[in-house]
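Here the complex is missing one protein chain, while the rest keep their positions.
Residue numbering begins at 1 within each chain, and the chains themselves are lettered A and B in the order written.
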Amino acid sequence: MMNPCKRFFHRIVWFFQLCGMTLSMCWRGYISHKGWSALVHGIGLIVGYLGDYVVLYSMIMNFPGIAGFTALDVCFLYSMGLVCYALGNIHTREFWKIDDLVLRGGLDLYLVRPVSPLVQMFVRDIQVGYLSHLILGLGCMFLVKGMSGIPWDITHWLLFFFSILAGSVVMSGISLIATPLSFWWGKSRSVTGFVRGGLRGTLKYPITIYPKLIQILVYIIPYAFVAYYPCLYLLGRDTSPKAVLYPFISMLVGIAVNFAFWVFWRMGLRRYNSAGG
Amino acid sequence: MIEVENLRKDYLVKGAKEGIFSRGKQKKRAVSDISFTIHPGELVGYIGPNGAGKSTTIKMLTGILLPDGGSVRVDGLDPFRQRKQNCQNMGVLFGQRSQLWWHLRLDDTYRLLKHLYEIPDEQYKARLSVLREILELDEFWTQPVRQLSLGQRMRGELAAALLHSPSYLYLDEPTVGMDVLVKERIRELLGEINRRDGVTILLTTHDLEDVERLCSRVMVINHGNLLYDGTMAELRHRCPADSSVTIDIDGEPILPDSLRSVKREGSRVSFHFSRHMGEGELLAKVISQNHVRDISITEPPIEEVVRDLYEGGENA
Partner (left out) sequence: MKLYAYFLMAYFSLKESLTYWKDYISFIIFSVLGLVLQISAWYALYSSVDFAPVMGRSYETMITYYLIMQIVRNFTSADGIAGTLEQRMSTGEIATDMLRPAAPRGILIARAWGEKLYYFIPSILIFVGSVLVVGGIQLPASPGVFAAFCVSLCLGYLINLMFDLVMATFAFWFIEVNTLRWFVTFFVALSGTAVPLWLLPSWLQAICRALPFQAAAYVPMQIYLGSTNPAEILRAFGTQIFWIIGLFLVQEWLWRRGKRRIVVLGG
């Protein structure tokens, strides 16, 4: 019998090995399924998003700015949202199918294994296709930084990478939070669609332009902490010391949302255990 | 050993709309006071019509559902409260849901399962080669799962369910959608697995032929009640369904009037015959009064046997 420390370490290693295994499986499955069209799909996706960028940029470039953000700033903001969306949803795709899993019993396949269904579902459908989003978003952010010429010191760079991490954690929590609704409501598409899709539109612009109601919404479903707050310091919009803390607050918010999801999921699962599908 | 005692499960079902607003909730009893014991190495069939409570029972045995009353113990473990421990010792196969990764080969899924169940390398290699041999997986070993036929896929699923050498195997409608030859093969394989490894198998099915060919013991459930638990032979014996006798007669047949459902086809005469109704004498009479060249007796189809039980259960 291993002591608890060793056991914990062993579990972590086991988990990373699992991730590596399923990542390889998802990648090979993706390639074998789509083949060359995967590349075309990736390029097509980038081209499609480029259209969004052109629209965004040309909209704002004719004006001095929007709530103090220049056109380049907004492109940076949008890219941060895109990158965090991609990174934050690599592991959530299986949860998007929760309706089907609950109603048609696919969830049972996870429950008969000696591993937590959460862990199994996180690694089941790793989205390798999001690589295009990452390339595009990161490329754009570097381009904007180059074009705007704001000097970044080591603090900026560290905060930059940490913000991406924090924003992704928040995004994944937002993606997941409404999914346990299926345990009670069956088809919960409309709510998850609103949370994951509709509200996501708020990532495009600085949140200060929205009416009060929307501003409150993006605190509760914390899109405000995905891109807006972390980017304030990086774009030089807010150079006060507290702005440096924003990425860390985002991370805390992200952890809180994911924790809320976990609690909600456990409640839902308990209901599934007692009431069936 | 599986020990089920006074198992009960209720569902809350939305009642009919009463008035504009209220939709009363009704309690529907899905499984009602079921008790049985399955000893290690048994191969048991579990049959019942749709909605009878089969899936609900299986779900409680596998730890997916929490019973509302009574108890379930598998090797002394509570499948729900000691889920992880119990899962190590059981394999589950859902006929209509696949656990194999669709675009990859079988061994990719197996390697993943090896990791999930934490099977040691040596044990895994040995077990896999045994399963490959028994289930004849080598003929399609290098093909992606999406290219396999239903029968091939089912063999792959069986291997997946047995990879970690469980003592218990639960099968939920494993032969659904298969043609006759493929079904036969799967049944043979299940029988062989049961004999070789002593795996206790509980099989739910709609296809009564599965139970007939494979199971020494059968449990019949309807409306949440366990109507029968015993051998196939006993089940037939209990049921008053008719057998069918066909005799090949030389010359003009002389038949008693009380013979039922008589049909003639050339020199062949067939009629219904029921042991239970004491018609043995009648049969003897027919044989003695005629020059019988050939005789064959067909047992009643199991569907009829079970239907009587179902209907009996409805009146219960």
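Heads up, the rule we're going with is that a contact is a pair of C-beta atoms (placed from the backbone, for glycine too) under 8 Å apart; a residue touches a chain by one contact, two chains touch by 3 or more.
Everything numeric here is computed off the predicted structure, so don't read it as measured data.
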| item | value |
| --- | --- |
| Chains still shown that are in contact with the chain withheld from the display | A |
| Chain not shown: contacting residue from A:Val119, A:Ile150, A:Ile214 or A:Val244 | A:Ile214 |
| Listed residues A:Val55, A:Leu103 or A:Met267, member touching the removed chain | A:Val55 |
| Interface with the unshown chain - residue positions in chain A | 37, 40-41, 44-45, 47-48, 50-52, 54-55, 58-60, 62-67, 187, 189-190, 193-194, 197-199, 201-202, 204-205, 209-211, 214 |
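The rule is short, and it goes like this: only the chains that are shown with their structure count from here on.
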| item | value |
| --- | --- |
| Where chain A and chain B are represented by their mean Cα positions, the distance between them in whole Å | 46 |
| Residues of chain B defined as touching chain A within the complex | 11-12, 56, 59, 62-66, 80, 83-85, 87-88, 90, 92, 94, 97, 99, 101-104, 108, 111-112, 115-118, 144 |
| Complex contact set, residues of chain A against chain B | 14, 17-18, 21-22, 25, 28-30, 32-33, 104-106, 108-109, 111-115, 120, 273-276 |
